[in-house]
Structure formats: structure tokens, C-alpha cells
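Notes to accompany the following structure.
Note that this complex is displayed minus one protein chain, with the remaining chains in position.
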Amino acid sequence: MSKSFLIDTTLCTACRGCQVACKQWHDLPAEKTINRGTYENPADLSFDTYKLVRMREEVINRKLNWLFFPEQCRHCIEAPCLETAGDPGAIYKDPKTGAIIFTANTKRLNAAEIIESCPYNIPRKGPDGTLAKCDMCIDRVENGLVPACVATCPTGAMNFGNRDEMLALARKQLAVAKKKYPKAMLIDADDVSVIYLVGYEPKLYCKNAMASNAVFDITRQMALKRMIRPLTNITSRLL
Amino acid sequence: MNVTRRKFIQITGASAAGLAVSSLGFDLTPIKSHAQMLKTKYAKETTTICCYCAVGCGAIVHTSKKGDGRVINIEGDPDHVISRGSLCSKGASLSQLTENDNRLLEPMHRAPYSKKWEKVSWDWALTEIAKRVKKTRDASFEHKNAKGQVVNRTTAIVSVGSAAMDNEECWIYQAMVRALGLVYVEHQARI
Partner (left out) sequence: MTNHWIDIGNSDCILIMGSNAAENHPISFKYVQIAQAKGAKLISVDPRFTRTSSKADFYTALRSGTDIAFLGGMIKYILDKKLYNKEYVANYTNAPFVVEKAFKFSNGVFSGYDAKNRKYNKSKWAFNMDSKGIPKMDRSLKNSRCVLQLLKKHFSRYNTKLVSKITGTPEADLVEVYKTYAATGARGKAGTIMYAMGWTQHTVGVQNIRTMAMIQLLLGNMGVAGGGVNALRGESNVQGSTDHCLLWHIWPGYLKTPRASNVSLAAYNKKWTPKSNDPLSANWWQNYPKYSVSLLKSFFGEKATKANGFGYDWLPKVDDGTDYSWLTLFDEVYKGTVKGLFAWGMNPACSGANSNKVRKGMENLDWMVNVNIFDNETGSFWKGPGMNASTIKTEVFMLPACVSVEKEGSITNSGRWMQWRYQGPKPLGNSLSDGDIIMELGLKLKEVYKEGGAFPEPILNLKWDYMTDGLYDPHKVAKEINGYFTRDVKVKGKLCKKGTLVPSFGWLQADGSTSSANWLYCHSYTEKGNMSARRSKVDAPNNIGLYPNFAWCWPVNRRIIYNRASVDLKGQPWDKKDWVVRFAGKVKNGKYVSKKWIGDVPDGGWYPQENPDGTKRKDAKYAFIMRKHGHAQIFGPGRADGPFPEHYEPLECPIEKNLMGKQRMSPVAPVYGTDADAYATCDPRFPFVCSTYRVSEHWQSGLMTRPQPWLLELQPQVFVEMSKELAKLKGIKNAERVMVSSARGSLECTAIVTKRFKPFKIAGKTVHQVGVPWNFGWRWPETGTEESANLLTPSTGDPNTRIPESKAFMVNVTKK
């Protein structure tokens, strides 16, 4: 059974435990930052930052809101990055969990093209051209644990489990959220393994909170194209 | 350690020894072997309580059984009835508090008017501190106050600290400073 996240932003307090737990588990170094007139830091996802809590102050219906959005890879069900790469030795989908995994071989890809292909602008290039992003803590998941960010979340904002369970939870939480946030919605639930529940318009939370439908249409066309590519071509690029 | 709990260490499916988890994602050879070895697999596990705020969240400390015996992971304790596995940004960084290049590792001494620290031994430091305490205490000790009441104290030595100590350490610390006759005994709870 493939796995999914439900990220209920209506419960997120931006304690940023997830952001640090991610670095802790992956032994990722800190970035040198400055205060940019906001609590949000670092400024963007990077080769060393797979997860970033976006913090936005928005006045909605004359009431101030502080919107929090723990941004990360969505592990798309049909992942444009994977399709664009066409290189299972570099980007592959773990059949058990549905995790989209970037390997050290991503350095042989055209990084700009991969980043461009992502509907959520997630992958980032390292100094040697390798690409990195959230790996769903696949080592933990394979061993029966939940991802580090989910394990550390105090409020139930971060959830992880079998896809059908997460979809059921998403529906349930959406109904709860609608009482307080009539415009609450799930973002791209059918297309991604990381489903966000938001109380307001997605774009208020984060520039790339939502993908445009066009991106996934292109992906599907690309996937078809790959399927008719000669088999030998793929195997030759495995390693 | 009396830990009645979860199957945290009873990991299923761990195989393919030799595969290293890197910050780059995966070094996969062969590509189809997804099962990764947890970095915590052969570690000693101990429970702790977070040292920051007073919620008292539980955490699991994974200490390497090999080599330098240092911490390789600290994460929330799922069997702790208050925190249920959660940790905030500070709690999640406990391993970096422990394994930190900025830590003090040796007793240091700064002589009067000096511009630098000098490394000293524990024995020298504690012996010299005891001498300073005695000198100051003996010179300032008040048996009686201005009213002639017995007070047996010194006001020339003062102590601040510490809520960062364990209960047992707090108790012996206050016993030591009160036996010395200190009355200026304060700590974080006052500020």
C-alpha cells in the first residue's frame, strides 16, 4: 500500500520541530541566515533544507491571520521530475511507499530541467550538481517508523500512513476545519502523496502551494511518451 | 532501565548492511534494494526528558555502541504520556546540543588582568576555588549581626543557579552553599 501524508495546516503552530527533526535525521547542516524581517528562515528550500515552514501574515475578512505551511516535496503520484529525468538510476519511485527518491546519480541530470518540471518548485541543486529534496524518510518508513517530521509534530498537523487512511483522515479533518474555515480545502489530493489541508486560498500560504492542472496534464503526456520508449534505453541508464 | 514499551528497536525488514544513508538521498546499489539500515539500528537506547522548557517531553537517545560512543540520534519518545513522541525545534535539536564543537571540554582559568583563558586541571581548579572560598569566607564571616543576634553567615560570597541542574544536584548544591553560610542564594525562578 502506498503511503501518504496529510498536512493539516489549520493545526500547525509553526513550532518548526519538523524543520529541525528533518535536519537531525538526515544529518543536514544548518545554513547561514539573517533575519529578513520575518521569523521564516531559511529564505528557501535548498540542497540542505528539505522542509521549510512558510509563515505569512494575512488579513482575511478584516481579521489578522498568521498562516503556516510546512513546505516539502509532494511525492507526486505521477511525478513530473521522474518523467522528465527518464532515468530510474537518478530518480525513481519506490513501489512500496510511492516515495519519489532522488539518488546521487541526479548529478548527471539537467538540474534546471528537473526543477522546472516540478509543479511545486521543490528540488534544489547542490554544489556538484546533485539534486536533493524530501525522501519521505524512506529508511524509517521501510523499518516501520513514521517520517521524522511526522513523529515530532505535537499538534496533529503532520500525519502519515497508508494512502486510504490518510484520504479518510483528510475528509474527516476537512469537515472539522470547514466549521471554522468555510473555504477550507485539500490541495491536489488526487495527484500527490502529500496532501495539504488549508483554511484559505492556497496561494496565501506559499507561492507554490498548489500546482496548476496544466502541469499534471503535461506530465501525463510525458509519461505516455516514456512508456513507448525502447526498454533497452532505460536499462542502459540504470547505473 | 525499566522501559516498558514499543517496538522501537525491533525493526523489521532492515537488511542490506553496508548501504549508507547520505544527505544526498540514496547511494543505491543495487537500485531495487530499498530496504535501508536505520542509523540507530545498533545503538544503545536510553530515555531522557528534554532539558529546555518545563513541559517535560520524553526523548529517546541513541548512543553508538561502537567507536567514540557518541550520540547518533535523539528523537521524541512515542511512549511518553505527555509528549507522545513530539518535540519542538529546540527538543529536536538535542543531538546538536550534545555533539557540539562549541562545548567547553576543559576547566579554564582567567588570571586577574589577563586577556586569555588558560586550560587547567580539575584538581587544580577545585583546589584553588576551595582556597578562594575559604579566604573570602573567613575574612567576611559574621557570627552576629548589628543587633547582636547569631547569624553565622557570609554576604561576601553569593550564588546564582541553577534550574538547569537535576533535583538531586540542586539539593546537594543548596546544602553545600548553605553550610558555607551563604544567604545570597538565588536562581532562575527569581527572574
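Note that the chains are named A and B in the order they appear, and that numbering of residues resets to 1 at the start of each chain.
Here is the rule we go by: a contact is a pair of C-beta atoms (placed from the backbone, for glycine too) under 8 Å apart; a residue touches a chain by one contact, two chains touch by 3 or more.
Here the structure is a predicted model, which means the values were calculated and not measured.
Those residues of chain A that touch the chain absent from the view are 11, 13-17, 19-20, 23-24, 29-39, 41-42, 57, 59, 64-68, 154-156, 176.
Even with one chain removed from view, chain B keeps its contact list with that chain: residues 1-5, 44, 46-58, 61-63, 69-71, 74, 79, 81-84, 86-91, 93-94, 96-100, 102-115, 117, 122, 125-134, 136-141, 143, 145, 147, 149-191.
Methods note: only the chains that are shown with their structure count from here on.
Averaged C-alpha coordinates put the centre of chain A at 35 Å from the centre of chain B. Only residues 7-8, 11-14, 21-29, 31, 34-39, 73-76, 78, 83, 85-89, 91-93, 95-96 of chain B touch chain A when the two sit together in their complex. The part of chain A that touches chain B in the complex is made up of residues 15-21, 24-28, 48, 88-89, 92, 94, 96, 101-104, 106, 126, 130, 132, 135, 138-140, 142-145, 148, 151-154, 238-239.
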